[in-house]
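Inspection log for the structure reproduced underneath, given as structure tokens.
Only a single protein chain was left out; the remaining protein chains are all shown in position.
In order of appearance the chains are A and B, and numbering begins at 1 in each one.
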Amino acid sequence: MIIGTCLILLNVNISVAQQEFDRKNIENAMVKAVEWQEQHPIFGSEPTDWTNGAYYTGVARAHKATDNMVFIAALKTMGYRNEWKTPSRYYHADDMAISYPYLYIHNNQLRKDLVNLEPTSTFINKHLFEDSDWKQGKGDKEFKTILWWWCDALFMAPPVIVEYSNLKNDRKYLDAMHKYYKQTYHLLYDKQEHLFSRDTRFLLRAKETDLKEENGKKIFWSRGNGWVLGGLALILESMPKDYKHRDFYVTLFKEMSFRVKELQGEDGLWCTSLLSPESYKHGEVSGSGFFTFALAWGINNGILEKDQFENTVLKAWKGLVTAQDSSGKVGWVQDVGYDPKPASKDSWQNFGTGAFILAGSEILKLRLP
Amino acid sequence: MIIGTCLILLNVNISVAQQEFDRKNIENAMVKAVEWQEQHPIFGSEPTDWTNGAYYTGVARAHKATDNMVFIAALKTMGYRNEWKTPSRYYHADDMAISYPYLYIHNNQLRKDLVNLEPTSTFINKHLFEDSDWKQGKGDKEFKTILWWWCDALFMAPPVIVEYSNLKNDRKYLDAMHKYYKQTYHLLYDKQEHLFSRDTRFLLRAKETDLKEENGKKIFWSRGNGWVLGGLALILESMPKDYKHRDFYVTLFKEMSFRVKELQGEDGLWCTSLLSPESYKHGEVSGSGFFTFALAWGINNGILEKDQFENTVLKAWKGLVTAQDSSGKVGWVQDVGYDPKPASKDSWQNFGTGAFILAGSEILKLRLP
Partner (left out) sequence: MIIGTCLILLNVNISVAQQEFDRKNIENAMVKAVEWQEQHPIFGSEPTDWTNGAYYTGVARAHKATDNMVFIAALKTMGYRNEWKTPSRYYHADDMAISYPYLYIHNNQLRKDLVNLEPTSTFINKHLFEDSDWKQGKGDKEFKTILWWWCDALFMAPPVIVEYSNLKNDRKYLDAMHKYYKQTYHLLYDKQEHLFSRDTRFLLRAKETDLKEENGKKIFWSRGNGWVLGGLALILESMPKDYKHRDFYVTLFKEMSFRVKELQGEDGLWCTSLLSPESYKHGEVSGSGFFTFALAWGINNGILEKDQFENTVLKAWKGLVTAQDSSGKVGWVQDVGYDPKPASKDSWQNFGTGAFILAGSEILKLRLP
């Protein structure tokens, strides 16, 4: 019946229009977040540190998803002001994070002399192929026994190394990365819980001094696991499909994704202590943003089943946008740290903004409901 | 009759109040545009490049017209961060553009050691008086046969040279400028159309490979001609009244002004392809801003007849302000390029903002209707 057909077409058009409307809202939220963050520059030790590394990784992904000039303008200005330098601790994965946006800008601008990749190259080669105290188990603290002795490192360095390996078309970088990644995996991954301990201080050794939550559970930090899962999405996107160890990362990504999904709160967000939400009873944005990014990326790239994860990520995004105020500021971000601590409406950090826009950059690509 | 006289006086007062109100609105639009642009720094190759040269030329003129501290604050911060440097391609007119705002700051601040004019001096002297491949017709592309082989160059370098000539009180700089200006004029100016081709690729040579619009017309790029006409206003304002070649510039300014006036669109703006508005059917802000600036400057400086041009420029300004959104952002700016291409509500560039405030800086001085 002709009238019926017309109605169906009309419905489709409304739905498409609604989709466009929703996408524009998401992009606007991302733009406002970046505009606010650019107006409130912050760092821990210096502007090239991991806090900005993580933030501008988000800006790079936001640009990739939208092509909005606000994002590339912020990236170029940042890189130029930093003179494309890295911090100087070649043994420290944190100091490699800023090279992710550098490589993005290099790969996405016609002007090939814009980015000076020399400092990035030097850093990666020294980090992977020169001796250092940590590699030799001689860190200044007893728990610094391997190169990547804390789980955050799996976001800071591996995605950069995969991108660099592609650029150089040389898998020796992938192989070196895999070696160190596996060390961290064996040290910190809990094969029952499918979550990472932040570092060996949080492993249980059946001693009285073991650190535990008040409810007796092991301490699994939301942001720490967000670093790992978000990092895995970045790694998998760039890693050649035929790389010999790729399956290891796919499996790990899936295991963690299913576990993380189970731990989502009613508000769509994750509390800072994954197995003890009662410790600080509010969603936290940095960990939640990284989880949302990773799960949505998994759907968009055919690694996670849409039917199983779509509700999770849409609910998560709904929660995330409530953390943004009308100025664009993204709150409810736990401060710099290494274990679960509370956040508040007013606590913000550049890397929290980064997690927020990373999430948005993949939510944009979903077929919205 | 006394009552009648009173009424007339009253009308005058209302009109003066209205004028002030309108002027304040124009200045506010300019301030908002600059505030937005300062919060979204952008460049092509580096912060001293021509994109910022053109933008900060607009900021300098905005300050000259209003004395508003927002403008001089932005100028000083820019100059200090750039260490008053130019880019390093001494043969390239584009790289001289940043010196226009440097010279403006120098001329308008009491503190005479604020601006370091050394890099500007070096650039100008090398550009004009040292050999280069382009001067010798040995450019890397066949159309690079003279120093200023593209019409944009006539905005980038000549106004700076005239200012510098005044500062040094030495007309050798004017003479050198005139020599190169005439070369470009002979190469690219269409004496029938009274418009400039962007470069020799757009000249017609009666060959099959000639580039033409779909309607068969010659390709005259709006922004390209905006660079020339806007540059002429800057040149004429600074050039000594008794300079021997001044008439050449006055004549050219008038010829182009009358032609440009004819090509204005219904919305007050100019399309990116001047003789083929049907190619991209929307006003474009960078070309339109430069035209508006130049025509209003012509009225304000007694070179163009007010009766003949006032409606054009007021209609143009009305069009330009519709391109600014509530955040202050000026959209509808064609991206970096060299021939007519479309723009959109969301396409912005620092030089587009520069064109917008250049226009405002002269509209402010009109006796408004």
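Things to note:
Note that a contact is a pair of C-beta atoms (placed from the backbone, for glycine too) under 8 Å apart; a residue touches a chain by one contact, two chains touch by 3 or more.
Computed from a predicted model, the values in this text were never measured in an experiment.
Here the missing chain is touched by one residue of A:123, A:221, A:317 or A:348, and it is A:348.
Only one residue in the set A:25, A:45 or A:88 touches the chain that does not appear here, and it is A:45. Checked against the full complex, the candidates B:16, B:114 or B:336 give a single residue touching the omitted chain, namely B:114. Where subunit A meets the missing chain, the touching residues are 39-47, 346-348. Listed by residue number, the positions of subunit B touching the unshown chain are 35, 38-39, 68-70, 73-74, 76-77, 80, 111, 113-114.
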